[in-house]
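Part of the complex only, each chain left as placed.
Chain lettering (A and B) follows the sequence in which the chains are written, and residue indices restart at 1 in each chain.
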Amino acid sequence: MTGIESAGGVGPGAQAGVGGPAVEFDAPRADLRRVGIGRDFWYPVAVSGSVRKGKVFATSFAGERIALYRGESGGVHALEDRCAHRQVPLSMGVVEGDALRCAYHAWAYRGDGRVSQIPYLSRECARPPRGVRAFPVREAYGLVFVHPGDPALAEATPLPELPLLGSPRYTTMTFSRTVRCHYSFMHENLLDMNHQFLHRGVVGRLRPELLGHRSDAVSAEARYLFTHDGGRRDRGAGLLAGEGVGRGGSADVMTIRTEYPYQRLELVPQGAQRPALSLWAVYVPEDAEQRTCHAYGLLTIEKPRVPGLLRMGWPLIRRFTERVFAEDRAVVEAEQRAWQEQGEDRNHEVFPVVLDVRRVLRANGVPIRPARPATADLVH
Amino acid sequence: MTGIESAGGVGPGAQAGVGGPAVEFDAPRADLRRVGIGRDFWYPVAVSGSVRKGKVFATSFAGERIALYRGESGGVHALEDRCAHRQVPLSMGVVEGDALRCAYHAWAYRGDGRVSQIPYLSRECARPPRGVRAFPVREAYGLVFVHPGDPALAEATPLPELPLLGSPRYTTMTFSRTVRCHYSFMHENLLDMNHQFLHRGVVGRLRPELLGHRSDAVSAEARYLFTHDGGRRDRGAGLLAGEGVGRGGSADVMTIRTEYPYQRLELVPQGAQRPALSLWAVYVPEDAEQRTCHAYGLLTIEKPRVPGLLRMGWPLIRRFTERVFAEDRAVVEAEQRAWQEQGEDRNHEVFPVVLDVRRVLRANGVPIRPARPATADLVH
């Protein structure tokens, strides 16, 4: 399932998206919600199953539209989603072999972005553009990753490592959801476990106690002791508890870690040697202003001792996680709306772990490129 | 039903909304649709029945979001609708006794806006903010009023007086509607009775004759003689006529008065000693740019001589007033849209009463505070 396709960009727009933090970007003082996500990483932009053979799938990274397509030979290609001719989305087009043909005037593109055919080109025609930007692509863990930064760095940049995914002891659930907030709200939400009040209807009364936290240039981590104090809880939560997760009276250790730009959560039940549950997540900005992100999550759960039990409980566990996620989404989207109305970040954070992750997200981010709304400039 | 709760604001935003007309505000020359409503008055922001015991109700005044909640002791509290921590709306929260707890990290607030508890606060945490702004609240006439201006002036500022509401001779209907226009269009609409053509399908042919008008620094008043000339009319209108209001051939005296910031209308049938109908209304800006207002109205009608008739006729009278209101709303919202498209006030008013009320609304208004859209400024 894992494969590399290195693709050099061509055409005038090829280098547009490239570049690390600009010199004039004063990260420590920037409003965190105006900090763009670092580009020199692998980001998922689709679930593999959404990119079927011979089909095109429209996605985006931070406002850059991307046309993913899977050619005849099975590999996925990622092109800038604009025909070089008239800027019509290539995702409206047609896959032919390993090429993608624009729906309008039938220009054809190779997977590396070069124009391979213009059916009607004659001597009288002007010299056509060479092609469009292509993104390096890798496919792994059931996700399609692209590298939106400097293509020269792509090959040396590792994909995230998810060793439990290959283990026969574990099974994995994939999440893919749009959330209308800056990616930073998601990191802060997961790292600050003092928000269990929000989930009281699903998890009952959970008491988290911060055991410790640490942080460096690219990561922030918190460890909690979780005790269940009673109260109603969802059957999916109960099922996880029956398997050693969050049992009444028990105490589990939960470790949450942002390792830029990804985030992980691991839950180790009292006395256990390995995680009962592990979540890997990343929040990929969709729009140019990075006020909407796409959350991709891989939830890996230890298989239960009773065979077949997991299969029966799977829908309940999914429902439980969906409910928790829906509650989190409601508040982070409310935070984003507040920020937009207030025009600045007025949060007064008190919790050290959140202060840690904010510093990490600022330091590793890049300026958000100004959008070019066509509204203001008018012909005079 | 009437009660006072004086509440001093705390926290950094507490004084933000305070202040009378700024020195640099050139009221006589300002575009009236850019004049904000004066803040040092009591404004309804909810119907009492919408704020149930133990529940929160989200409302706003001129773009300031307000969380109203009714505590265990029955009183209503009005807090800035932003948790001081992460700016999540407190209206998503939970009432506990007379406190309000934020849904996200469970911070608790007292009715005066002070933070009363942060469940997880430890020595390692940063110093938390003190609280949020609280608005003085009074409840009267079935409405919840707040005082959005200088809190020091609240207690000495009288609520509007509505003596007929207490009288056994009269009965009252409450109206509460959002209208997408600047409040000034509403004042002009009611004061200029030459718009009966708009209501021709409901009231038939009504001929208003201006008997006189007067105006001072805070008020503008017009008196009309109303004669009904025939034409179809709504059954609710007929019912009012049967009770002496707008009878065919008869002539009623209608007095309409803006007494800043409220408006009243009284209708005295020919030969009668007291009003057959009295309307009190106020148009409370909802959004920061004050292009949408919430109209609160109390329509007081003399009880008919035949007992029981009013109860039977009540639905017809409500339908009649709803139809009239719907027609008025259509035109004032059209006026607002025209203003937005034209970017300035291009009205050419000819009627002296409207010129009077415009002067009053300008002189008693305040600058509209600039919104802070988070769109323009980007990190460079």
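A few remarks follow.
Just so it is clear, contacts are C-beta pairs under 8 Å (C-beta built on N, C-alpha and C of every residue); 3 or more make two chains touch, one makes a residue touch a chain.
Values in this document were obtained by computation on a predicted structure and should not be read as measured data.
Within the whole complex of this structure, the shared sequence is present as 3 copies, and 2 of these are drawn in position.
Heads up, the rule we're going with is that only the chains that are shown with their structure count from here on.
Separation between the centroids of chain A and chain B, computed from CA atoms only, is 46 Å. On the side of chain A, the complex with chain B involves touching residues 24-25, 30-31, 33-36, 192, 194-195, 197-198, 208, 210, 289, 330-331, 334-335, 338-344, 346-352, 355, 367-371.
Those residues of chain B whose C-beta lies close enough to touch chain A in the complex are 63, 65, 82, 84-89, 92, 101, 103-106, 118-122, 124-129, 371-375, 377-380.
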